[in-house]
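Encoded as structure tokens, here's the structure I'll be asking about.
In this view, the complex is presented without one of its protein chains, the others remaining in place.
== chain A ==
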């Protein structure tokens, strides 16, 4: 039990979490432990070397003396470096107002974390010998939000580094703490195996605020999770696949648009099914569609947000010359250019490491 979490044991998780967040906001800024070492030249040298910053004002005493600062200063983007607790966290720790909010989320299964925002403002350069002290302020909680990664809460905090009483840098940091999608719940389709380099999303393991800082020793990035991370995360809108439909998804994975064909009477059918409604035959085969079609009807989805998708997007009923219709997205053109009768041809888009979807793009008539 951490201080304060006992006050609102009743209510839903959301209510308890919100109540805790409100109390943490009320705490205001909480000072942490000063940098373990004073700002020093060896660390600056390692860091600028790793980053590739050859500016002599950071490392050459003579150049620095003649420069605008008159002495060695640390690169501003190093500010987090000075107060990192270290991998083993052996030094003295002071909990921040964020810690038990993140812990409560972890305990409720929101174990996933993705950093979505990091914005730093530098008030002045930090000089050799100074020992910045980080102070953390809990800034806000929003959610639950349904995201491409899973349902979660955005947690935001501010850190200000002080040299003495003077603020030298401030940072807004925001993470999405999410409940990872359960893979068992939505089995991936069997056939979808495509050769492509897996792309790792900007994911971190469950962490405290200072942990996040510890694992991002490079200059801070601003990552917008929904714009950047979503296409890399497992695509959330997966088809159910069974023995009656797997031939279609196997085809898509190979770049073939397959239409079920009755082996008895030859009738083409989409969506497919196990028994031919015309001749009762359960013997099935397929033909590969030519890949062309015309928009028979379409919609432009604006609202509400759809997991794994950026709005607006176009979904169309496409009529194929083979005599069947298929639903799919029309891409690579503005939604205002889509119209009924528009000629399209199929293409394939890999949605994640496992799923490929057929898509439709404009073609010359």
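Here is the rule we go by: a contact is a pair of C-beta atoms (placed from the backbone, for glycine too) under 8 Å apart; a residue touches a chain by one contact, two chains touch by 3 or more; residues count from 1.
Basically, contacts and distances are computed from a predicted model.
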item	value
Protein that the absent chain corresponds to, by UniProt name, given "Acetyl-CoA acetyltransferase", "Cell division protein", "Quinol oxidase subunit 2" or "Elongation factor P"	"Acetyl-CoA acetyltransferase"
Chain not shown: contacting residue from A:69, A:103, A:179 or A:301	A:301
Among A:13, A:313 or A:348, the residue in touch with the chain that has been omitted	A:313
Residues belonging to chain A that touch the chain removed from view	146, 185-187, 235-242, 244-245, 270-271, 296-309, 312-313, 315, 317, 324-329, 335, 340, 351, 355, 357
